[in-house]
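Input: a single structure, listed below in structure tokens.
Of the protein chains in this complex, one is absent; all others appear in place.
Up next, chain A:
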Amino acid sequence: MAKGKIRSKLRSSLYTFSCTSTPNKAAEAEELQGSVYSRLVYCNEPHQLSYNSNSTSTTKYNIVTFIPIALFEQFNRVANVYFLIAAILSVTPYGPYDPFSAIAPLAFVVGLSMVKELIEDWQRFLQDWKVNMRPAQVYTGHGIFESRPWKKIMVGDIVKVEKDKFFPADLLLLSSNYDDGICYVETMNLDGETNLKVKRALEITMDLDEDNSFREFKATIKCEAPNPSLYTFEGELEYNKKTYSLDPIQILLRDSKLRNTSYVYGVVIFTGHDTKVMQNSTKSPSKRSRVEKQMDQIIYILFSLLVIISIMSSVGFAYLTKFDMPDWWYLHAPDDKNLYNPQKPYLSGLYHLITALILYGYLIPISLYVSIEIVKVLQASFINRDMHMYHEDTDTPALARTSNLNEELGQVDTILSDKTGTLTCNQMDFLKCSIAGISYGQRPSEVELAAVKKMSMDFDAEDHDFSSAVSGFEEEGNAETEGTSNNQDHGRQIKGFSFEDKRLTGACWWKLPKPEIHYIFFRILAVCHTAIPEENEEGDGYDYEAESPDEGAFLVAAKEFGFEFCKRTQGSIFVREADPSSEEPVEREFKILNILDFTSKRKRMSAIVRDEKGEIFLFCKGADAIIFDRLSEDGRTFEKATKKHLSDYGEAGLRTLVFAYKKLEEADYNEWNNEFQNAKNSDSSNKDEMLEDLSDKIEKELNLVGASAVEDKLQQGVPQCIDSLAQAGLKIWVLTGDKMETAINIGFSCSLLREEMQQICISIKDEQEHDAEQDIKSDISKQIMSGTQKMKQEEDPHAAYALIIDGKALNFALDDELKHQFLHLAVSCASVICCRVSPKQKALVVRLVKEGTGKTTLAIGDGANDVGMIQEADIGIGISGVEGMQAVMSSDFAIAQFRYLERLLVVHGHWFYKRIAQMICYFFYKNIAFGLTLFYYEICTAFSGNAVYDDWYMILYNVAATSLPVMTLGVLEQDVSAEVCLEFPALYQQGPKNLFFGWYRIIGWICNGVYTSFIIFFFNILTLYTEAYRVEGQTPDMSIMGATMFTCIVCAVNTQIALSLSHFTRIQHIFIWGSIVVWFLFLIIYGAAVPETSTGSYQIFLETLAPSPLFWITILLVVIACNLPYFMHISFQRSFSPMDHHIIQEIKYYRKDVTDRHMWRREKRKGRHEAKIGFSARVDAKIRHLKGRIQKRGAVMAGQEML
């Protein structure tokens, strides 16, 4: 406790520079009486007023509303409405068959969908329940805090939140363990910002910092009504008969987290759905995949077909009824219901239209939706259970939160990614440094590693004479790769420190040249920062709580170098320094005189310290350009070497900072310090400017020490993943809230940017900021135009452009006038990075891409700031495993790591797309094949609406006889194996190009269906015409015709699906051949039922069909004849215009990939989509470069020989 207090004082003093305003405005607040605050909170008296409870619910239904709402949703689908009407009408005399035949499939289908909804909603409920049951410490009176679930928290409750816990509701901060009532809050869940924010209690409540202090606490809060604005709050606190106004700075928002503070006390102001974060959450829009939208169009086509043939058949019926039926005495027309009334042919025709519309309903695959849904749920479970997408460290499997969009994963064109937490893990690793012009640190960055690996792989496939030229490079790469892998296995891994260089880590740096410079470098690392050390749990060292992860990395590095920062007091920093002269480290004290903070404008930070000898130093670290400008003439000794190292580091994707120092004379310092203190205490309005000028004045004439290179640790496998995705032809945009420099750095480390790339930067210059909007806009337009111009004039085919745009500029670029220009420029750039973008802008960019290009977009992010874009994009992916759940909750799929995206898209997406596309095509095929036979038969029955099949056959058709095989197709079909998908990312392009669900293919399948129906009907009619059916002379009747024809259909469509599969597991065999067997079994069983039930089908199979050779040879004929064109088509296609997956299937089939590894590797390399981003592109560029050099050298040598 005591320790905390000391530190807290110190911490707040650190902030005095930046936090200039003290929030005591009580006096002003009193004047604001009588305002219109709508919410009243009696602190510590939670039962006074009733507000929303703190339990939250994201479920769609509850017990009462489930049935009506879920039913309503089901009948939102056109097809289902049609089937509902058909079912209702089938009860009337107009129904062509037994009402049961119409109602049963519909009930089955709708029921199944509803069960699925129920299960999904149940899972949401469980998730809510988990949140609602989280424990929180709530004051119960008598100085006791009790653990209570979140949902029981009420407005007015006093809660105590401990370190690293989430706030259960929106709270008013009363006090914290720090004396000055501040606390640190991480709002990553709300806005995605990773830096901590300071919240500060009112002075008046600061002392309520013990459990006991609430015994007598009574206060009233009046404040605004619940609203979604995260950054505003208006209200007032009435305490001890005085009124104090409240600011957002006192408000702790639900779902943000307490950090670096042991505990806080707060009063609950908003609960549950009233909280700002919940107010912010929008209902996630329901998304539908492209394929499904297209499927709807096909359904409309089939509807039109249905209506057309129904009308045709009604007209035919009316005509025959009027002119011919009077002659058909055996029909005894008219009947009393006017169904067959020659006197009223129009009325009868109208009734018949209803009959026909129901009868031909078999054209519309009733089970399509439900089958697709079942298939998608199974597919989703493949995602959920894919072990390759399970993240061991966080124990997180991938999660498909909706199964609607599975196939959309196979059609993605543009990926829009968040940076922090998605590409990077927000952890910095100290990797390299340059001290006194010497570069240290041998471990390669991830980018280098990946590039080397790729390069060595590629050169294997390259021609040999060339590979010898670079073999040296390669070996180096291999050595490095091995080195690291060994290290990862055996060496101890220190978080934030991946540095490896015996020269420095062996604590013998003093033997190096210029040890004094090294000494200063390490001191700057250990002293120039604002962090706080905290003894770690094992007690053998310190963890550092730093404002930014960079600083933490520096401190860890300093510790490893023998400069352990161990204590911070009000004015001093204590560092345990390894001393060359003694074994034991020596603790040294540095008096902190001033700290000149880091701001994005200054881009540097300085600490002025006095060491034990009394000497005053200014230590400074900052961005290279800034520091190099401020060096003294003498201090530039290592400038050239350092600059080279900096560019090397930059290329390796590292974040660099330059270190410099300056020794100050006592007198000079005192003079400056006086001015500085005066300025700090002054009340003038330009105080900030004054302070800045003063800082500027002293941070001059510096001496260069060196530079550090920190790896903004990318998440595992991100560069490889980006590379593969780029090769799969996907475009990747990065949208980040970070500064432009950081974003560019990350761009480099992900290989989204590389050195040779031309960067088009669009931003608003600082001095422009106050210009008129119109001027800025025209300036940005100009920048866009010039970028476009530059690209047009480019002649080098390998040239790549990168667009980097700043949030402010983006604001204008997204304007209606400019957005098309902007989009045009952006899509022709190889990579696009948008920095400093707000969550809303992220969503707008996604919308622009989505609507502007008309292609499928995928947004991936991890924080609440990404929610907008995740919801806006065609597919939203959340990074799970991190604590925040906002992104995941609004996403369609959740994966633990960015790198799983590759497998999700290239393997699962590819398969899903093909499966669903093939499945839908087949569905239409099989229903057309069946439905049209009904129509043809209609013509033979004088359009009377009689079906040749038994009612039961028709029920079975969609439900049992044909649905399972097509579902196995949808679940299990694989054109190529997962490994091949990953090896040939270019295969992915079949999805975005929609090769498998284009109109050409759809119409092909429809034609196949029409052809099949034709063959089935006419071949049956012609074989079973009038003659004897068997040797005993009986002639075929309707039931024989129906059963034979139906058997033909079942066999033909199931054979068809067997032909269209390329991957047979035992399950497919069981379902396909099983369906045929089941049909025969059904015939036997149905035929064995009493004649009243089975009517015409009584004993039909055993007595009639099976003994007749005609039956069997008809089936054989029809099945072969039906499948002949398709078989011809696929034979022909494979022979003459094979698709890529055909060839690869063949290569795999003949094991050519094993026997001819050279070819296989060559094709793998060539098969990549020629990407301009990713390290393959980098390697390509390098190879081009090397080749060019070799050619040049060859030319020179040839020239010499000539001489």
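In this text, a residue touches a chain if its C-beta (ideal position, glycine included) is under 8 Å from a C-beta of that chain, and two chains touch if they have at least 3 such contacts; residues count from 1.
To be clear about the criterion, contacts and distances are computed from a predicted model.
Just by its UniProt name, which of "Proteasome subunit beta type-3-A", "ALA-interacting subunit", "4'-phosphopantetheine phosphatase" or "DDB1- and CUL4-associated factor 13" is the chain not shown in this complex?
Choosing among "Proteasome subunit beta type-3-A", "ALA-interacting subunit", "4'-phosphopantetheine phosphatase" or "DDB1- and CUL4-associated factor 13", the correct UniProt name is "ALA-interacting subunit".
Which residue from A:Q279, A:Q294 or A:T1095 sits in contact with the chain not drawn here?
Per the contact definition at the top, the residue touching the missing chain is A:T1095.
Which one, A:T642, A:T656, A:S695 or A:S1108, makes contact with the chain that was left out?
A:S1108
Check the options A:A986, A:I1006, A:I1072 or A:A1177 and report the residue that touches the missing chain.
The single option touching the absent chain is A:A986.
Pick out which of A:A70, A:L1024, A:I1072 or A:A1181 touches the chain that's been left out of the picture.
A:L1024
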